[in-house]
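To start, I am sharing the structure in question, which I have written as structure tokens.
Left out: one protein chain. Kept in place: all the others.
A, B, C, D and E are the chain letters, set down in written order, and residue numbers restart from 1 in every chain.
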Amino acid sequence: MAVKKFMYVNRKAPYGTVYALESLEVVLIAAAFEQEVTLAFLDDGVYQIVRNQNPKLLGMKNFSSTYKALGDYDIKQLYVERESLIERGLTEDDLMDITYEDEGDDWAEKSSLTIVSRAEMAALMAAQDVMFSF
Amino acid sequence: MAVKKFMYVNRKAPYGTVYALESLEVVLIAAAFEQEVTLAFLDDGVYQIVRNQNPKLLGMKNFSSTYKALGDYDIKQLYVERESLIERGLTEDDLMDITYEDEGDDWAEKSSLTIVSRAEMAALMAAQDVMFSF
Amino acid sequence: MSMLHIVNKSPFERNALASCLSHASKGDAVLLIEDAVLGAVAGSQVAHLLLSALATQAIYVLSEDLAARGMEPNRLVKGLQVVDYSGFVDLTVQHDKNQSWL
Amino acid sequence: MSMLHIVNKSPFERNALASCLSHASKGDAVLLIEDAVLGAVAGSQVAHLLLSALATQAIYVLSEDLAARGMEPNRLVKGLQVVDYSGFVDLTVQHDKNQSWL
Amino acid sequence: MKYTLMVNEGPYQHQSSDTAYHFAKAALAKGHEIFRVFFYHDGVNNGSRLSVPPKDDRLVQKQWSDLAQQHGIDMVICIAAAQRRGLMDTAEAKRQGLDAHNIAPGFRISGLGQLIEGSIESDRTIVFGD
Partner (left out) sequence: MKYTLMVNEGPYQHQSSDTAYHFAKAALAKGHEIFRVFFYHDGVNNGSRLSVPPKDDRLVQKQWSDLAQQHGIDMVICIAAAQRRGLMDTAEAKRQGLDAHNIAPGFRISGLGQLIEGSIESDRTIVFGD
């Protein structure tokens, strides 16, 4: 069976609702199925990968480190929409370092994050087979 | 104990979520407690009292007629925000006839609906004791 | 190869429709269901969003959800097309992929 | 006699903060909790809403929710005040009524 | 001050139940009284005793049960909302001819009048929802 292109569209902030956490749980499982996996962060979804999250005082689990582990699951296509960052007063520097080791380049550590414009995000969406949103 | 002024703030559309229906269930119960009850319809809450609702094909209960019965429960202060109607392309004519019989005026049938401006709605809110929103 | 975008949120309350329309490609289709049908009524402050989108996308509105909310099809922004659940199914067949804007 | 308005929705996703601010009276207070704290960061497209509200209302932001979302207090729109849950309780005591903008 | 709190969303899906819980704890710590917590809409799902979240996460339902028992808080689940969503105490399960009940300790099922009464009796009513 042909490999399908799966995109996980993240448009919601973490902690206020469970969608970000439970979406990530799907992504981790999806990694085992040898399909093409892409994550998109737009609108409030960009907050999911912001640095220094600390929900300890809320008694909630800090799951943000899991994004950093995605490279180990061979998930390394994370696209972040530039306009969404700007509208929220954020910059690229607010985002966590999320990396993978490039097998084809002597295991050099490279960033999994690509900042794209809204138009580029639209083009990425148009190139998928299955869109998951939560 | 002094009578308190309760306002039920309706800001959500019916059917897409259960809040409108279950809010109305609270209002009906509240009527028995001899407190002052006011209903506010603003933002998408104005859709709750639009005419000709027919959720039959969705298999859902048409509870809109219950608003018309509020007069029988001595609930006759329903305020609708004009700006919210206009922003949604609606007019007063889109709203159901919701009336009560005025005991002090030989049981004449009078409208329970008052259209108010946003500033008047703000003033009404400021005059309450307990605000319920759903 | 085109996408059916499904929007179910009131555009007066949330940004889902606006975000959808700014990410839809030429030739895609947009279907308004649930509370999103409220945005289809002519004369509202979001009507301009739909009018400009109609230049590049077909926009559909689910009739069962319109009826539930008391909105007659003749009140809709011109150019929108009304479909029922059966038409919703057909749209998912005609477009080889779909995306829900939750 | 004043009201504490409690907002818990991201102002980038929903209209709750905008609606709240257009209904708050002079001398009222506004408290941002949960995802609404995201709107408190300076330089965003909703910062002007808060800046003009500050002329007539005090605006507070819940520290525990800020920390969860990785936002340092020094990044907030100037004039906003940070409180913790204990301060949240105090605000509900100081204002004889409150309203949640859900 | 005497408080009535209303919780309109279920555990985990939305933060509102957590927020209400932390508010209640902070109010109690300052010597205030939580007269009643009323669970409405999906909020009734906070009263399930069958919840078993991952070990590294909080147990929202149990936090409420524990708080109620430590401080003698009256925690009421709306019966109409509970029936729609499948929350049952032993009496209600019996009445409906069902063999299972799923209400956690510290919660009781009652009517909407408890919410209004709570608001009349309390100095402050606060709504936590989505």
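Note that a residue touches a chain if its C-beta (ideal position, glycine included) is under 8 Å from a C-beta of that chain, and two chains touch if they have at least 3 such contacts.
From a predicted model like this one, the values you see are computed outputs, not experimental measurements.
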Neighbouring shown chains of the undisplayed chain, as defined at the top: A, B, C, E
In the whole complex, of C:33, C:50 or C:80, the residue touching the missing chain would be C:33
Residue by residue, what part of subunit A touches the chain that was omitted? 1, 4, 6, 18-19, 22, 25-26, 29-30, 32-33, 35, 130-134
Residues on subunit B that touch the omitted chain in the whole complex? 15-18, 58-61
Please output the residues of subunit C touching the missing chain, sorted low to high. 6, 8, 33-35, 64, 84-86, 88-90, 92-93, 97-98, 100, 102
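In this section, only the chains that are shown with their structure count from here on.
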Going by the stated contact rule, which chains contact subunit A and subunit D alike? C, E
Farthest chain from subunit C, comparing Cα centres? E
Most central chain by CA mean? D
Chain pair, A-E or B-D, that carries the greater number of C-beta contacts: B-D
Euclidean distance of C-alpha centroids - subunit C vs subunit E, Å: 38
Centroid from C-alpha atoms only, then distance subunit C to subunit D, rounded to Å. What do you get? 33
Where subunit A and subunit C are represented by their mean Cα positions, the distance between them in whole Å: 27
Where subunit D touches two or more other chains simultaneously, the residues are 8, 12-13, 15, 34-35, 64, 97-98, 100, 102
Multi-chain contact residues (two or more partners), subunit B: 12, 43, 130-131, 133-134
Touching pairs among all chains present in the structure: A-C, A-D, A-E, B-C, B-D, B-E, C-D, D-E
